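Note that this is a trimmed complex: some chains were dropped, and none of the rest were shifted.
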């Protein structure tokens, strides 16, 4: 294997806390980081889909970056999503991330003008990576949102050897044949992180060792149990745990999708406010019913735990 | 569990043999069946995507149905794909399949006018199933070709209890969360068959016990080894075998896709001719290079074996 760091375990994609008026709420970020670390989370993927990076203004993105940069958590790998449709802005953010103490940046395929082929995507990533050569760079593959449905095994073959700090892919797509080939590429050279929590077991069977996800924010113990059962060869237990993860994702869908994640955070004691437009939030009057649904799936038995109850009540 | 039969193992989706002029070649079908059985195949899914059912005329479909119906192979479950865009024609074919000795029929979502919801799809399936009540009925879910991308867990909930001879789903789609829920539905009531050979390992991790596929025609030993390794808990070996399956599927893609399957059949000794329009076949001059590619992946070490060489040379 290469000397590229390989993530073993879970990277959370934190929500971006907002105040009631919809403005950024940076105060809870140190506690948020502590909460993640104490639940075993290895990394934080800042400003991604879950983190509403695309819904922040550029100045807000810089503020968020600074706030996470100041987090003192040596065991937490910090990854900043820097792009984005604009190569220039992505480079600016990558440089800021380097100065602020991040270990890596992540890059989406540009999603207005889509790259027509893997070579154009590789050039886009290379220029960003060269702007912050001391940081690792991950490509964040999520074609359902970007519309850029390129083969990742072809992309790896294209970028390989052209960007020394290229680390790998956050793979949020359901093409497990392509994923498997990426895992194997170059004698397992790259860090290929799985990005669909609800079928993590399938991806582990195909070789995944690490994952980035949103439900890891509030249900990390569940997924570590899942990984342990899988590694112990107890497939039946692993399936049952994956089924609990599926039950969580069904509740996300039932209450409208991604925004429901912040309701889960509130349920574990860390109020992150609401999602911004154009995303619709769960109507307030549904929250009680949502909590009932959490009880019905025994959510509390595998939810992430607030380290010190006193802190949670302050937030 | 229900008393619906559960498939343990591999169902092949046979190619439909054609003569050089493109007409049906029914003569080899008995040997084809024998070949499948002797390679451990449990069932034959006739007239599916691999079998070019949609490319046959109605009279040809009846001929093909009769030919497979006459196959004397008690250990081979025979399933006929009967639809199709026309409910009436599907019912006619289902009745013929019942008289011809099939055990089950399969139904595609109508793919010109697509069903707008699972209720319309359920009614479509129920009417066909009621036309041949002595046969099982499978729904064949392949939204990449039909354009009917409905939730299968919602479909099961909709059809459940309304068609006694409804057996389950041939699931050829990459939504493993939906698949997993279908496997579990009603205390594992239905026979949910996996349909993407190249990621069968992922599906087994999510609970698949049987599969329908095209590469099982010519590489059954590989997949039985894969299943055995998986069941023995030897995940690393299972991955290596799945990687060989992926290598096969990459060669399919390299030479143009589905039609390359008939080249694989020729390579194992059963000439099925070519695919019909609108599908493009591999140019004849590429066949030698294709064989080189098979050697490069050691295809012969896990290919299906002709039972008696003499028969193969006759075909």
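Order as written gives the chain letters A and B; numbering starts at 1 within each chain.
Note that in this section a residue touches a chain if its C-beta (ideal position, glycine included) is under 8 Å from a C-beta of that chain, and two chains touch if they have at least 3 such contacts.
Only a predicted model underlies this, so the values are computations on that prediction, with no experimental measurement involved.
Novice: For this file, in which 2 copies are placed, how many copies does the full complex count?
Specialist: This structure file describes a complex of 4 copies of one sequence.
In the analysis below, only the chains that are shown with their structure count from here on.
Novice: Using mean CA coordinates as chain centres, what's the chain A-chain B distance in Å?
Specialist: 37
Novice: Could you pull out which chain B residues touch chain A in their complex?
Specialist: For chain B paired with chain A, touching residues are 174-177, 180-181, 184, 198-199, 201-207, 233, 235, 238-239, 242-243, 246, 249.
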